[in-house]
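Only one protein chain is missing from this complex, and each of the others stays in its spot.
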Amino acid sequence: MKSNISIQRTTAPIPSPKLKTQRYKRAKVNVQAWLLLLPSLIFLGIFTIYPIIKTIYLSFFHLNLAHHTPEFAGFSNYSELFSNKVFHKVLLNTFLFAIGTVPTSMALGLGMAIFVNKAIKAKGWVRTLFFYPVVIPMIAVANFWLFIYTPNYGLLDKFLHLFGAGAHNWLGDPGKVLPAMMFMMMWKQAGFLMVFYLAGLQNISTELYEAADIDGANAWHKFRKITFPLLMPTTLFVFIISLTNSFKIVDHIVIMTQGGPDNASNLLLYYIYETAFQFLDKGMAATLTVILIVILFVLSVINFISTDRRIHYS
Amino acid sequence: MKKAIRLTVILLMLIWVISGCSSGKTDGDGKKDGKIELTFYYPVDVGGPLTKIIEGYAAEFNKENPDIVVKPVFTGSYEDTMTKTQSAVQGKNPPDVAVLLSTNLYDLIDMDAIIPLDDLIKEHNDQKFVDGFYPAFMANAKTGGKIWSIPFQRSTIVLYYNKDAFKSAGLDPNKPPKTWDELVSYGKKLTKDGKYGVEIPSTDFTYWMFQALALQNGKNLMSEDGTEVYFNTPSNVEALQFFADLGSKYKVSPEGINNWATVPSDFLAGKTAMMYHSTGNLTNVKNKANFDFGVAFLPQKQQYGSPTGGGDFYIFKGISKEKQEAAWKFIKWMTSPERTAQWSIDTGYVATSPAAYETDKMKQYIAEFPQAAVARDQLQYAHAELMTHQNGQIYKLVNDTLQSAIAGKTSPEEALKTIQEKAEEILAPFKK
Partner (left out) sequence: MQRVLHFCMYLVAIIWGIPLIWAIYTAIRPADQATSLKTDFHFTLNNFIEAWQTAPFGQYYINTILIVCGILIVQLITMTLAAYAFARLRFIGGTIAFLIVLIQIMVPVETLIFPNYMILSQFSLVDTKIGIMLPYFASAFGIFLLRQAFKSIPYELEEAARIDGCNLFQILRHVYLPLAKPTYIAFGLVSVSTHWNDFLWPLIVTSSVENRPLTVGLSIFAKSSETGAQWAEVTAATLIVIFPLLLAFFIFQRQFVDSFLKSGIK
């Protein structure tokens, strides 16, 4: 805890008394601030805000190969989706994928960080091995794993053959494909999350652990009462990252399964890609994008509210 | 403060400059250094070093035609190429000429992306040239009384079989199975020691393989104008049941879904004794097989049958008349009997005109390698490939639903009923 003797300033002080100059200076600061923000806001406006608005607008129209000019459709795109079985599957897959990759990657990242934080043998190597998948593009990851998952002569099946386990069609079996992809995703991002946890761990002062040792706490106690609570801000950050990743990364689907078999590996963003660029149904693609935006928005809000309550700063 | 404004202005100018540099577009009439430049999108969906071959052809054409520069752009699979083309058309930056599936026709017309070729044909007196193609291949190129594309790399599905494997199973290596029943009985003899009798791919082009079985048992799957489909028939149910039974009941195929790309690898590695695949793979198989193999018509049920497949040349709308002329020249050059014979030898695709088979190099090639003639001979039993409006979506619907039947998750009746209903919904807006 820093001492409170010097009052730390964090914003520019409000200029002094004379009213006219005060207003003039205020105005100057306002203009200055907005000019500084202008470049960022221009791009944010054109490529985030405007697209969201335009998409919401377009979702109320029919615009596809059968309708060359936009034709007002009210909520019919939405009601079509409501009864669209493929959409149901896609939505389910997307949630399953998030549930399957977020907690697992976070837990693994935390485990990796704790492990690497200790003075263990070959610490550098271990850290490298954990982290290197992060710098590889997803498309390369997909190539590697496509080969590993190939039935019969892929690495995984070759390995299982040693134990007499039969040939498995990891990517061709609707029941296996999603878990197979989840594992791949975890492989890719756990190392990234590990680094954030490492930063968080290093900010926890060792005195706390020493005090706990004196009190006779065991490893699990220490983790539960000290480590985990103090890592809450990191956990929040890491949660946002892995959650948005699970929604926005669909590169592997393009290369590995194109959504199949029978949409077992189809995720929402990929479905949007298919609808917009292969079926050329712009109205429907807009509708799907709106749904994705709403989901992300709602998740963020829930996230902020619930973790806001739990963070405590020492 | 002034500096902030200055900075923003510099930033915007920077962006302007970079965008000018990197777009690299040619000027209005598409000429670069006085030459006409043609952007040519093309796919590769079978094995072999085909990008090199295409680039070689383009280089040769450019040499013979010094006022035209063809720029081949490899754009992935057929599906990728169609997606790229769609994006490009929407981005108001279409290619000038492209090879796309012959069945993309309705969608390209719906997008208003291509021009009919009749005017060019009339202008250059090329009716005879166009009539020279096999009618089976022109079937997917015509609609509304107009011709929209020229066949380039066309195929039928053929049966590849491993003669050595036949011998060791006690089968006559010169008598491939001729009927569905023979396919099963041969398959049973060939399925042993972790190897399979036959593999029919069920990803990517599931509808195509199914269409073959359907044609062998009944009639074709769609109407002439692409607004109706006929999936829900008893003969089709039987065909789909057969497809699924190969893996689940007769066990002559691996259970579940077989990948389009892995099936040829399996065949070459000896893991399956027979395979259904495009004749476009023929040269690749010939080069890589270290065993004696044969090619035959697909086994029949009621009759022999196969859909045609493959890609045609299209010319795009919105390009200058000069470019259209240049594109037509390029197309005629690429599909001339000499060239199409060479392409057929290099790949295994069927040469698209009888004249090509009359060329010396083709006659010689067939004399040495009679397997190359099988796909052509099967043409008399070939029919138009499944082609409708909203083609991409229909293909996906059909592929997905067929896959679930082959994987045993739904019954063939269910699957075909679903396809029929959903397809009718999708095609409804196009029925006028």
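When the chains are written out, they are named A and B in that same order, and each has its own residue count from 1.
In this text, contacts are C-beta pairs under 8 Å (C-beta built on N, C-alpha and C of every residue); 3 or more make two chains touch, one makes a residue touch a chain.
Worth saying up front: this structure is predicted, and the values here are computed from it rather than measured.
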Touch list for chain A against the chain that is not drawn: 8-12, 14, 29-30, 32-34, 36-37, 39-52, 54-55, 58, 108, 111-112, 115, 120, 124-141, 143-145, 147-148, 150, 153, 155, 158, 187, 191, 195-196, 198-200, 202-203, 219, 233-234, 237, 240, 244, 247-251, 254-255, 269, 272-273, 276-277, 282, 285-286, 289, 292-293, 296-297, 300
Absent chain, residues of chain B that touch it: 1, 3-4, 7, 11, 14-15, 18-19, 22-24, 39, 41, 44-52, 73-77, 80, 83-84, 87-88, 90-93, 95, 260-262, 264-265, 269, 281, 284, 288
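Definition applied: only the chains that are shown with their structure count from here on.
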Contact set on chain A toward chain B in their complex: 28, 31-32, 35-36, 38-39, 65-68, 86, 150-153, 167, 169, 172-174, 258, 260-263, 274, 277-281
Chain B residues within the chain A interface of the complex: 1, 4-5, 7-8, 11, 79, 82-83, 86-87, 107, 110-112, 203, 254, 256-259, 262, 266, 269, 271, 389-390, 392-393, 396, 399-401, 403-404, 407, 409, 429-430
